[in-house]
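Some chains omitted; the rest stay in position.
Per-chain residue numbering starts at 1, and chain names A and B are given in the order in which the chains are listed.
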Amino acid sequence: MAEKEKLSIVVFNGGLDHAQAAFIIATTAASMGMEVSMFFTFWGLNVIKKNEGSIPGKGLIRKMLNLINRGGSKRLTLSKFNMLGMGTWMMKKLMKEVNMPSIDELITMAHQMGVKMIACTTTCGVMGLPEDAFRSEVDTLAGAAYFLGEAREAKATLFI
Amino acid sequence: MAEKEKLSIVVFNGGLDHAQAAFIIATTAASMGMEVSMFFTFWGLNVIKKNEGSIPGKGLIRKMLNLINRGGSKRLTLSKFNMLGMGTWMMKKLMKEVNMPSIDELITMAHQMGVKMIACTTTCGVMGLPEDAFRSEVDTLAGAAYFLGEAREAKATLFI
């Protein structure tokens, strides 16, 4: 039996635009029969953080950073032209108008299509993020070695 | 007959610096005998928009977004140190001094060397960009499935 072709994606930037691109590519690849894994690291972890709940992290600095960098699919902003939220609001409105699924819907779709989502252990360590800071669609926490294991078997690897 | 090795590039960020890197890599690869395809999406579409002409898009919000995010190779700015245009002006001056081709010239060169340029249908849909918003060197409009078809046959894929 032929093995499935793999696609490996690092989601590093936590922008709404980057998340949208990453999940559209991931779900399209899955629908084409590819095996997709998404490795969320640094600001990218914001995409898969829960939208509700308290601010995690031990110590004042960590609490502050996790407050500023709160994350959650509903709090993502555009990496360009955010314009104090107005650009992001405009883009979301236009996306809705053409029936593009939201990040929340894309995460659910990706999960249902078997896309694997992994949160980077190292960043979680630095930022003091416990496993339950992430939504239920996230499969596991793992490090760079795990990502490289996927990448070297993948047909293509994207750093987004 | 041996097949040509492929290189697949996603141009996501519309910065002058990103565009310069993407086209230098693309034209170098083409000169080495590789088959190159460039997939322009999100802010990256600005690189291949026409420099002249009216602002496209139906509805006030779309018109406004396309005004702010006007694009065209001559309007690109650096993603860092733009400094209200001064950084971009300085960089362009230095590039000219060492005879580096402009983005305009790089697009023409790439096209003449057979580099394929594709505009992302999905982003065009959201932003209301018609096919004639793009310069003549652009080959076609296509979606993520097209890009993935290229990427899985490519020796390397870059997300820029």
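Remarks
As a working rule, a residue touches a chain if its C-beta (ideal position, glycine included) is under 8 Å from a C-beta of that chain, and two chains touch if they have at least 3 such contacts.
Nothing here was measured: the structure is a model prediction, and the numbers come from that model.
The complex is a homo-oligomer: 2 chains are shown here, and the full assembly described by the structure file contains 3 identical copies.
Just so we're on the same page, only the chains that are shown with their structure count from here on.
Its C-alpha atoms superposed on chain B, chain A is turned by 120 degrees; the angle is given in steps of 5. Spacing of chain A relative to chain B, judged by their CA centroids, is 25 angstrom. Of all residues in chain A, those touching chain B in their complex are 5, 7, 17-18, 20-21, 24-25, 28-29, 31-32, 34, 80-81, 83, 87, 90-91, 93-95, 97-98, 100, 155-160. Partner chain A is touched in their complex by these residues of chain B: 8, 10, 12, 14, 41-43, 59, 61-62, 64-65, 68-69, 122, 125-128, 143-145, 147-148, 151-152, 154, 157, 159.
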